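Excluded from the complex is one protein chain; the other protein chains are retained at their positions.
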Amino acid sequence: MTVTIRTLNELLQPSHLPAHPLATQEYFVNMGPQHPISHGSLRLVLRLDGETVKEVIPVPGFVHRGVEKMCESLTPRQIVPYTDRLDYLSAFMNNWAITRVVETAAGIESNERIETIRTLMSELQRIQSHALWWGVTGMDLGAFTAFLYGFREREVISEIFEETVGARLTMNYIQPGGVMYDIHPNFVKRVKDVMAYMKPIIDEYDTLLSGNVILQERCRNIGILSPEKAIALGCTGPVLRASGVPYDLRKMENYGVYNKVDFNVVVGAVGDCWDRYYVRMQEMRESIRIVEQLIDSIPEGPTMTLRYNLPIEMPEGTYYSQVETARGVFGAFLVAEGKSEKPYPLHFRSPNYNNLWSVTALAPGWRVADIIAILSSLDLVIPDIDR
Amino acid sequence: MGLITETLPAVIEKFPGGSLIVTSMDYAINCSRANSLWPLTFGTKCCAIEMLMATGAAHQDLSRFGAEVARASVRQADLMVIAGAIVKKMAPRMRMLYEQMAEPRYVIATGACAVSGGPFMYNSYSIVRGADEVIPVDVYVPGCPPRPEAFFWGLLALQKMIKEGESVRRPGIRRKPVMAALPNGMTAADVRAEIQRELEQDNVIDVEKEAESKPWAAKVKEWIRKSSSIS
Amino acid sequence: MDSEELLDIVERIESGATKREKSDRPAVHVPVDRLLSAMRRLRNYQWLSFDMLVTHTAIDWPDDNRFELVYLLYSTVHGHLLERPQ
Partner (left out) sequence: MSFMDFTDLRYEKRTLGGKILPVVVCPRFNPRSQPMRVFDAVKGLLQGMRLTLGYLLSPSKIVTQQYPENRATLKFPERYRAILKFKYDENGLHKCTGCKNCEVACPNASIKVITRDSVITEDHELDRYIWRLDSCMFCNACVQACPFDAIEMGHAFENAVYDRRLLIYGLNPIAGPAASALENEEDPEVRRRMSDPRTILGGPIPLNGAGLPNLKPVAAAPFVDPLPIAVTDPLPPEDGEGEEVS
């Protein structure tokens, strides 16, 4: 068994010398690490032939903080706030992933109320994340107005979070044994108001941007990802679903109270940028449906089943749990030694990492300007890639 | 809403030929700089969402401070908002970006990661513990992430610093309102209170009260009332 | 197909495979020289068809002086999640 490992320097050699004096020469262009499209610090090396992209070499690691290594010296409760800082637009879901694996390992029971609140918060954040993504995509593709509209809705949902959780971005809300606070007395009313407000807003988004000819032309049939390729690359979330594979952990794995609600998995027909765009638009509608089904019937019960200062004992073994974040499957792989509270190694399976590498399969053959649309439709969050 | 309520300084520096214009020029230039900061879109992590995106959007409107022209190119920017963690791989790049910026250039470090390494201060092998280990930082805005309002407060502090800051004739010598080492007999609480007092005095004006003193105030009020009642 | 059944099949197709204890998912040990063929079979056999590599990671056991590579495989056809440390 041999594995070829090529360093970046070897990758950056021109593949051939031009045979004909008039033949075009390949050249490399750096995108990033400081580039407005990267939404963070991501370096992409493009091998170009004229305007056509031959190869994309992602060079991640500009925000690598060593979170997984740090977690080996932290207790489960202390790990939870660090997961906020991976994919910060899906903070609740990341909290939930590590909480699930700890709860599985330690055998902590949770109740209906806790699970309902967790589900509600996750779905609200999915709407928020997609709204933000929609605005930023609009900005990347040249429509600044979309940015203003997307962030307007983000603020509205942020206010709900602020009231119940006390933070706008880094939540640390879903914790082993329950949730940090009970929901605020205003929560139910406020969520209902916001959901009633959001429903026409998404149609408004369609009017504003989806029907725009520029967006259509820049997205339609650009960057087609076949379902086989998407599965082979390990893409998850809207990127995989846009390729037509209805893989949604909310249906596949039994967690939260997703089995009690009625919602559809949104899939695309072709797998191009337009499908990846519209899958998220439709997912916002489905998330609103989920929230509306759950908000009226939050069961009674305690919101924390575990005393805070007690250590969480995890017996020896390996544990893996995953949840569906706004960008795909976020998993936590934990090995407990049984000696202390701290995990021995902890590995995060981040959706953005796999989605990033799909750009190597997507980009070749397209123009440089299409890379913008492709990257934008992948909805990458860089700290989640680098961890 | 210029937020400049100071009167022009009437200090005449005496030397042959007179110097009233030059001193006023300093002031005018510094005011212009303070009120037209062009930030660089340099966000590495979560703070970028709050500091550079949310502030630029409608709810918190960065353009009220004249700083909405976010530039992707360092050559056109004069304010670097370090929003997020700086790791060892990124640090040389950040230094390079900073050096490419034209003088005068200002740096705000927002969020715990940029101020001190923050959540990753201990146990992490790759973080730079504070952006000021790489480049000089003018204003620190703590929080994880700070709210957009907290960032505005930091921006106002920076504007304050620029306004009474360096002279055009002697560039590079920047006077921070708070000295690095505290003078004798002064506590840090005094310093904080002073910053607070100064900023409030300069930058907080009651819009409605100001507007009422203007002759066109009634008309505008009427118009706002009409237009909001339509919807 | 439940996890026990799955384990039996994997043990049958790979001679050196053993069950892995203390795991919350079905897991098998495969010796390192059999890794590639095992992965091929896991992907290509129709009743297994583990076509998605969900994640892979490594655990080091300094006491035993060895590394353990962990591959998490998922089958989009059957919906199994298999953990394969080796």
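All chains are identified by letter, namely A, B and C, in their written order; residue positions are counted from 1 within each chain.
Everything that follows uses one rule, which is that contacts are C-beta pairs under 8 Å (C-beta built on N, C-alpha and C of every residue); 3 or more make two chains touch, one makes a residue touch a chain.
Worth saying up front: this structure is predicted, and the values here are computed from it rather than measured.
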Displayed chains contacting the withheld chain: A, B, C
Touch with the omitted chain, as defined above, among A:96, A:147 or A:274: A:274
Hidden partner chain, touching residue among A:111, A:210 or A:360: A:210
Absent chain, residues of chain A that touch it: 74, 77-78, 80-82, 84, 145, 152, 155, 159, 162-167, 170, 172, 180-181, 184, 203-204, 206-213, 216, 220, 242, 245-248, 251-252, 262-270, 274-275, 278-279, 282, 286, 308-309
Residue ranges of chain C at the interface with the undisplayed chain: 75-80
Residue numbers in chain B that touch the chain omitted from display: 1, 3, 58-61, 64, 112, 115-123, 130, 132, 137-144, 146-150, 152-154, 156-157, 161, 176-178, 180-182, 184-193, 195-196, 200, 203-207, 227-228, 230-231
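Assume only the chains that are shown with their structure count from here on.
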Centre-to-centre distance between chain C and chain A (centres being mean Cα positions), rounded to whole Å: 27
Chain B and chain C: spacing of chain centres that average the CA atoms, whole Å: 55
Contact set on chain A toward chain C in their complex: 1, 104-105, 231-232, 234, 245, 247, 252, 315-320, 322, 329, 331, 333, 335, 344-345, 347, 349
Contact set on chain C toward chain A in their complex: 20, 22-25, 27, 33, 35-36, 51-55, 57-60, 70, 72, 76, 79, 81, 83, 85
Residues on chain B engaged by chain A in the complex (per definition of touch): 41-46, 48-50, 53-54, 56-59, 72, 74, 84-85, 87, 89-90, 93, 97, 119-120, 123-127, 144-145, 147
